[in-house]
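A short write-up of the structure that comes next.
Heads up, one of the protein chains got dropped from this complex, but the rest are sitting where they should.
So, subunit A:
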Amino acid sequence: MIDDSSSTAAAPKLKSTPKPSKKSQFAKPIKQLIFICQWLVLGAFLLVLLSQLSSANASETAKNVTKESFVQLYSVFDYPAEQQQLASLVETVSLSNQQTQGDFSQTRYLAVLKRPLNSAGSFAFSSTQGMIWHQSSPFTTTMIMQGQRLITLDANNQIQQTLTAANSNPIAAKIPQLMQQLLTGEINALQQNFSLFYQAPTEANIWTLGLMPKDEPLQQALGKLVIQGDHQLKRIVILSPQAPQNTTGDITDIIFNNVDHGAFSPQNLNWFKLASEEQTVK
């Protein structure tokens, strides 16, 4: 097995040093074999997660309380978005921001668990440097998503793991890009990957955007996304393919607070720097 360090070292090199063209023509496609072999394992996993498992025999848990509200949220998928609505959404939300930071509180309702998992922390997003997801409770851990990589840091800011896009969760790989497209109002780019659904602002000026992956395997892995906001991003809900109608479905509910577009905190800057350095060192 190639360890992480060597592969990330090799990755930038592939781009920077094109091989000499003087090669026997039948040689080149061998590479094809390599990456396909690599890739199919990854792809395989996706499907494991999705449809291949026998249905989980999860129990009824604390879900019932919240289930109703999520079913209501789900109704956005009855309203395919019109271009005009999307355009006005871009207008409404101050989207052209290159950087965003704030706090989050997250609740994961996993059908099989007795209790929901609550966590909180801060996040930072930069269109050039990626995204930081710093969880401070119930334990401290930090994820930095930069380029094609996902770096995990422990409480002492020591690197625990570096994953490249290909062998990390497809959701994780999509998130920074998704955030960028959301936060910079690249609706067109979003539409490349997702079918969009939209419900206009209600009494509290909250609009609801539904995202359904166009790619079938991705939809089965990622489920659907519901995003809510006013002039800022307020909430992202990740609904597993079975949720919310099915009791075995999982729901992740992330609520954003104190969102601003000011200068990054020193801590955030440090994390971005750490990630960039890690890349250049390797």
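Heads up, the rule we're going with is that a residue touches a chain if its C-beta (ideal position, glycine included) is under 8 Å from a C-beta of that chain, and two chains touch if they have at least 3 such contacts; residues count from 1.
To be clear about the criterion, contacts and distances are computed from a predicted model.
Within the choices "Oligopeptide transport system ATP-binding protein", "Threonine/Serine exporter ThrE domain-containing protein", "MinD superfamily P-loop ATPase, contains an inserted ferredoxin domain" or "MMPL family transporter", the name that UniProt assigns to the complex's undisplayed chain is "MMPL family transporter".
When you scan A:Thr92, A:Asn193 or A:Gln267 for touch with the missing chain, the hit is A:Asn193. When you scan A:Val71, A:Val112, A:Ala200 or A:Ala263 for touch with the missing chain, the hit is A:Val112.
For subunit A, the list of residues touching the undisplayed chain reads 1-3, 6-8, 10-11, 13-15, 18-19, 21-49, 51-59, 61, 106, 108, 110-115, 117, 119, 133, 135, 138-139, 141, 143, 148, 150, 163-172, 175, 192-193, 214-218, 238, 240, 248-250, 252, 254.
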